[in-house]
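Shown here: the complex without one of its protein chains, the others still in place.
By letter and in written order, the chains are A, B and C; residue numbering begins at 1 in each of them.
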Amino acid sequence: YGKNTIKFLRLHKEGKKQFVKEVEVCAHLRLTSPQEYLEGNNSLVIPTDTIKNIVLVLAKKNGISSLEQFAIDICNHFMTTFCQVAYVKAYVQEVPWQRLHEDGVPHIHSFICVPDGIRFCEAEQCRNGPLIVFAGIKDLKLMKTTQSGFEGFYKNEHTTLPERHDRILCGEFFCKWSYGECKDFDFNCIWKKIRECILEAFAGPPDCGEYSPSYQKTVNCIQMLVLSRVPQVQVIEVVLNNTFYNVVDMKNLGLTNDKEVLVPVETPYGSCACTLGRK
Amino acid sequence: YGKNTIKFLRLHKEGKKQFVKEVEVCAHLRLTSPQEYLEGNNSLVIPTDTIKNIVLVLAKKNGISSLEQFAIDICNHFMTTFCQVAYVKAYVQEVPWQRLHEDGVPHIHSFICVPDGIRFCEAEQCRNGPLIVFAGIKDLKLMKTTQSGFEGFYKNEHTTLPERHDRILCGEFFCKWSYGECKDFDFNCIWKKIRECILEAFAGPPDCGEYSPSYQKTVNCIQMLVLSRVPQVQVIEVVLNNTFYNVVDMKNLGLTNDKEVLVPVETPYGSCACTLGRK
Amino acid sequence: YGKNTIKFLRLHKEGKKQFVKEVEVCAHLRLTSPQEYLEGNNSLVIPTDTIKNIVLVLAKKNGISSLEQFAIDICNHFMTTFCQVAYVKAYVQEVPWQRLHEDGVPHIHSFICVPDGIRFCEAEQCRNGPLIVFAGIKDLKLMKTTQSGFEGFYKNEHTTLPERHDRILCGEFFCKWSYGECKDFDFNCIWKKIRECILEAFAGPPDCGEYSPSYQKTVNCIQMLVLSRVPQVQVIEVVLNNTFYNVVDMKNLGLTNDKEVLVPVETPYGSCACTLGRK
Partner (left out) sequence: YGKNTIKFLRLHKEGKKQFVKEVEVCAHLRLTSPQEYLEGNNSLVIPTDTIKNIVLVLAKKNGISSLEQFAIDICNHFMTTFCQVAYVKAYVQEVPWQRLHEDGVPHIHSFICVPDGIRFCEAEQCRNGPLIVFAGIKDLKLMKTTQSGFEGFYKNEHTTLPERHDRILCGEFFCKWSYGECKDFDFNCIWKKIRECILEAFAGPPDCGEYSPSYQKTVNCIQMLVLSRVPQVQVIEVVLNNTFYNVVDMKNLGLTNDKEVLVPVETPYGSCACTLGRK
């Protein structure tokens, strides 16, 4: 297969108000014949340069109403235009430009980059197969300074970790879900709703939070909440790359450190992942 | 000289509400004698490990009311404790944790990382010299999709750039300013005010913006606004690493692209910088 | 599942001569029951901290005769020690320290880091399944300044790429192969041989090279040579992330540029990949 990455900006205006989407698109093709690999016969090969042109032309003609719709447009174009394409996948990722506000007033043409979780999506299709759409958020960093522990785990002669009932829970989340048969979904609205579910399930109620007995259970809570609140989601995968923090031992410096000063532990660096679907 | 970098978390509580600062501190020392370099005599050397302990102890004892105050505390400690220190500089940078909100309600112990410009500061002192404090913001990415041009520049046989009066202005800002004689400044409040000045000078009025004839002039506008609005600032340096975007030529694809689709130009990558002070 | 990353150094001596391996190990476990996700029951969970201890103890006891043997040791340990482990994968990657030489004389205890392709391996096992071993090289950057072209490709209205018969071929290679049933292989020796095959197939004979009609064909040549020369390899995957270079058009600067000055093209960024096995 071959794939390539294209980065570009799509502007549009409504009256004097300007809108911007900056995206990175990665298109991934597999051809019906591997003859370019085996024989050096390029006659079916669609050059990277042509793929770039097609993506830019689609952006110009259709705009980018949502990342998902744009990914669907790309898949449709390649499947209907090139009979030598056996499989196409379009990955689209957004640069998180947000409109600037001055004293609460939105600016008509100025933006600030706010990378508090990056939105992405994927559409893929095999020839004669269904079009499948995924969406997700990545690089979302969250922290709870309390209401998290890790106890009752398996122990043997290699165990040195003490049990803890009041640790820091901190990590970077990657969440990716698939939509079922794609009807006329409002992808932008659904994405925002799922992001809120993730934050809510991570943090719990604002006034008291909710105790997390492990990273794994928190991952599962996120999945359960999304599946229960958002019927369009069929399967959701959550990966948590966690950062551990150790309370600094200040005894030999003559001080008691009551979980006030903590240092991140670079090694080991842990990750837990789970994929959960509907029955 | 020697320097080192320490990363840690400082938590504190007010009732049940939790507060968090995660910082990276880089302490930089120069000793009165270079004997450890020339002779391998370590008797005056303060090990990295000791510096780390001191920084953590200061964080534990004093907390981090502002980055600037913490940097000042570090300078003071080294100057008053070690007579072999000729110069000390403390750089402090913040991990931009923000309190999570659910439906507008602030969460008591959950946070999200929002890196829309990183706050940092520096305090430095030579023995018998004044304590000087700098503060700044870096990695602040801003974009204006119109009201920017570049015309009337110097031309010769190597010039290929066309004049443009409606281009994209986009870049990453680094701003660093110095405070005069440090009295009891409210560093947190001043920093927020300066950030607002930068955004305002970059973007102009929300309903119409303000035309930028060059990156350089925009840099100067930011400096002028900060100096005029914030009397505590003595000198301000602004560096703009700009990203160029080219409107994609779609003529040979049979389309007219009216500044709708643009691609970033990786090379050349430009930067302009200026330092401006009061008379 | 859960995984984690541990970085460490393993030293050993033979007489006064010192040897060093610095590796990054990523162990990946799946348990027989997902109860820690669903119920928050941690009783079967092996903490990251314990996994780290086990990896370090194995390094201490067994040494690292080859990355592959160390990965096998890790798999064996987890499978035989923990009956709750359903699947284990160990990824091991090397920091490329090479012994320093002074005027051709090897130094007994000094090393330099030479990252001209990073060696890695993977061993994986399901309970009651066979132990499978992969090895590979990544971040290997190669360039041919001639004997490469791209012609005869598919054309339509979106094609703008000209045919070229004398371009630069440049890219970063990722190669990963699997060994069949693991007997007493000399993994270090085989790895070196495969690396030589990759370089040879990429470059062709030293005095004249070999024409590459496409990135894809070069990928295939590498695979064919490895499979023909190294009987232990069962399947080989090659990914080439290529960098395009454009000859700078200097006509409007009054100069003829005969493929002397070229600039890298950042977008589109292409990649081609192929997996090839034995019949």
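Please note the rule applied: a contact is a pair of C-beta atoms (placed from the backbone, for glycine too) under 8 Å apart; a residue touches a chain by one contact, two chains touch by 3 or more.
Worth saying up front: this structure is predicted, and the values here are computed from it rather than measured.
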Response to the item:
In the full complex, the chain left out is in contact with A, B, C
Worksheet entry | Sole residue of B:Glu14, B:Asp49, B:Asp103 or B:Asp184 that reaches the chain not shown, by the stated touch rule | B:Asp49
Response to the item:
Touch with the missing chain holds, among C:His107, C:Arg127, C:Arg164 or C:Arg278, for C:His107
Discussion item. Please output the residues of chain C touching the missing chain, sorted low to high.
Written reply: 6-12, 16, 18, 20, 53, 56-57, 59-61, 97, 100-102, 105-117, 140-147, 168, 196, 199-200, 202-209, 245, 248, 250, 253, 255, 257, 259-264
Discussion item. For chain B, which positions touch the chain that isn't shown here?
Written reply: 1-8, 34, 36-54, 57, 81-82, 84, 150-154, 156, 158-161, 213-214, 216-217, 219-220, 244, 267-274
Fill in: Missing-chain contacts mapped onto chain A
157-158, 160, 252-254, 263-264, 266-267
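Going forward, only the chains that are shown with their structure count from here on.
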Practice prompt. For this assembly, give the contact graph shape among line, ring, star, complete and other.
Written response: complete
Discussion item. Taking each chain's centre as the mean of its C-alpha atoms, which one ends up farthest from the centre of chain C?
Written reply: B
Worksheet item: If you average all the Cα positions, which chain's own average lands nearest?
Response: A
Item to complete: Identify all positions of chain A at which a residue touches two or more other chains, and write them in rising order.
Response: 6-8, 53, 57
